Every structure is written in C-alpha cells, then in structure tokens.
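Omission of a single protein chain aside, the complex is shown with its protein chains in their original locations.
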Amino acid sequence: MDIPELGFSIEIGEITLTECETVNQFQGSKTQPPQFTRGYGLVFGMTERKAISMALVDRALRWAELGEDYLGAPAQDEEFVLYHCDNIQATGFLEHIKLPHYVDFQSELELIRKLRRDAQQMQEAAE
Amino acid sequence: MKEYNFAYLDEQTKRMIRRAILKGLAIPGYQVPFASREMPMPYGWGTGGVQVSAAVLTPDDTLKVIDQGADDTTNAVSIRRFFQRTAGVAVTEKTGEASVIQTRHRIPEQALREGQIIVYQVPIPEPLRFLEPSEVETRKMHALEDYGLMHVKLYEDISQHGDIATAYAYPVKVEGRYVMDPSPIPKFDNPKLDMAAIQLFGAGREQRIYALPPYTKVVSLDFDDYPFQPTKADHACALCGSTSSYLDELITDDAGGRMFICSDTDYCATRVEDAA
Partner (left out) sequence: MTPLLQVENLAKYYGARIGCTDVSFDLYPGEVMGIVGESGSGKSTLLNCLAGHLRPDQGAVRFATRSDGLRDTVTMSEPERRMLGRTDWAFVHQHARDGLRMNVSAGGNVGERLMAVNARHYGDIREQAIDWLGRVEITQDRIDDRPTAFSGGMQQRLQIARNLVTGPRLVFMDEPTGGLDVSVQARLLDLLRGLVRDMGLSAIIVTHDLAVVRLLADRLMVMKDGHVVETGLTDQVLDDPQHGYTQLLVSSVLQV
C-alpha cells in the first residue's frame, strides 16, 4: 500500500489470486495475418474454475470489440449469457476446459503458422 | 457387480439409445435426437460417448478408451475405470485387441477392422452451428440439402486467409447426402473416417447421436483448386521415429526447446517395443 505522507509503500498483507488467460479462435484478414484471440479472468483466492469461467465470459462478450459479426446467436447477447450461464450444462462446459485440448490445438497451431508464413511471404513478395 | 445394472444405465434407457443408434446407422450422417441422461460426470466429459458405449457394450467386450490419442489421460482413465466398475468388462490399451473403443479428439493410427466399434465424444454435433445459430433453420437446411452456406464459409476463408481456415472438426459430406461434424478430431484424421469399423457419435449435452456404418463414403469438403489437406507437424516422432503419425508438440524448457511425439500412445509404444 502506498502512503503518500510517508513516500514509500508498506506491506499490509498477502492476497492469493488466480489468473487465467484463454487462447481462443483466431481471426485475421488480407491485411492482418491471423492471430489467436484471448480472454482474461482474475479472481481472489485459489479458484481455477472461477477464473476460467470469467475468462470465457470475457472472451464471449468481446465479440463486438473484436469486430466479429452479430449472427443473432444467443451467446452474443450479454443478457442471455449472464442469465443462462449458471446451469449444469454450463458447469459441464467449464469442467471440460480442464481436460486437455492439445491435439485440436496442435492442428490449429499448424494451420495458423502456415497461414502466417504464407501471409509473410506474400507481403515480402509485395515489398 | 450387484450395485449397478450392467454398464450403469437401466435396460430401458439402453434400448432407447440403441434405437437411436440403429436409426443413425440407417441414415448415415443424420443427427438423431435422443433423451440424453444425466451421467455421474460433467457434461463435456463425454457423457454422450459414455451413454453410447454403455448401450453397445456386452459382457464379452474388450474396451479401450483414449483422449487426445492417449490411454493415460484423465478423461480416458476415468471412463475406463467407470466401465470396469459398472460393467466389469475387460480393458486394453491395444487398438487391435479392443472390440469397443471410446475416443475423444482422435482416431487411432492403426487401421480399425470389421467387427470393431469406435465411439466418439462429440461437443457440438451441428456442423452448421457457427454459420446459423437457429436449430430450426439448420434442421431445415439438412432436410433440404441446402448446403450452399457451408461452401460460402470455405470461400470466405480462402479469400480472407488464403486457405481453408479449419484445422479440426473439419466438415465432411456423408454418402453424398448429409454434411456432418466428425467431432473435434484434427483434420489429419479425416481420411480415416472411411473405415471398416462401425463409427458412432454421441453428444450428451446436445442430445444427439449419429453414425457411420462400415465403408461409408466420407468426403472432406473442399475446392478443386484448394483440395483438402490432412496436415500434421513436419517432423518425425522423437520416440518411435514415425513420420506418418499425428504428432503433439511438447515444450521442454523455457528456452524454446520442443519435441514432437506421437499423440497415439499405443501406436508409439508398440513401435518402440518392436524396434527393441
């Protein structure tokens, strides 16, 4: 804590935090090479699930900011998401994030590397 | 074995699931709705696959369960134990010895043979879901074979990224009729979908079952001038040296060190044993 009168910081205690960053579907365009998008969650205490769920909701509701289209999907509606994401199916979705995904992620990684390589070559060729 | 009915589910439920499976086999690629039960595991951990396995298992079966190609991952271990406990069936890690294989995200490297059943765990059964959010609409599109939108998506991928931007759960067309999601297997596995074994797909949360009978024609969607490519990392397995199997990339230190190893643990271990 910073005490302005004293001009230095003093420690008043420690707080355990759980931070979670998710790597999600990639996007890109002709001009911008494809890149993964991310979600972020930070919660008090040691609660992985809570941090994951926060990061998921964070990413889900950022669709407009990331320039994605509104498809009329319920998951793009803040109200719907916040009202309906507290059921047993949602728990299941969250739990399943704790399972490994390295096979499909690996496949996506290969693809995004290839696309970025192609994009770079195209750019170099253009220059 | 007195504590549970064989394979956990009651007989009526298993009959209901078997009817859905038979209907699925009769109409390859068509998503059959079924009354998915709550299972003693979270949705997303293979509740659909487990229900399908429970409905097809017999006491004489030998079960293999893999997740990401491996027999020793959490999901695989827990589902294998679940059936050991509730069905008392024999289990194996050997692809060739199993009569029923439940899988998440992979198809084994070793070709499956007639008489085997492979059960896929499916999170999102609807291949058109991310193009059309409404289930009423997607069902109509399937019924009318109205799949123009699917190719529009591939067209947009190429015009935007220079290539088809789907790496897993790559959509396929079944027997020239239904477009199907093969579950999130890497597209490397797509060519294997044309196989001798029976393939069953179970989505628990979404309450759908679909199936491919043996030797069903399964074609990955593409363009003539941008043909489908079953890609993998361009390396050999660091353990068994295979150059034809699907590889996982392992980061070994903080200095950028990495190694590539087979994702199919049984395939890799067998090759190492044979070489020794």
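Think of it as A and B in the order they're written, each chain with its own count starting at 1.
As a working rule, contacts are C-beta pairs under 8 Å (C-beta built on N, C-alpha and C of every residue); 3 or more make two chains touch, one makes a residue touch a chain.
Given the structure is predicted, the values throughout are model-derived calculations rather than measurements.
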Q: Could you tell which one of B:Asn5, B:Thr62, B:Ser78 or B:Gln160 touches the chain left off the display?
A: B:Gln160
Q) Looking at B:Asp60, B:Asp224, B:Asp253 or B:Glu273, which residue reaches the missing chain? A) B:Asp224
Q | Hidden partner interface residues of chain B, rising order | A | 143-149, 151-152, 155-156, 158-160, 222-226
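Criterion: only the chains that are shown with their structure count from here on.
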(Q) Which residues of chain A touch chain B once you look at their complex with the stated criterion? (A) 26, 28-30, 34, 71-74, 88-89, 91-97, 99-104, 106-112, 114-115, 118-119, 122
Q) Considering the complex alone, what residue numbers of chain B touch chain A? A) 38, 42-45, 47, 67-69, 73-75, 104-106, 123, 130-134, 159-163, 165-169, 184-188, 205, 231-233, 246-249, 263
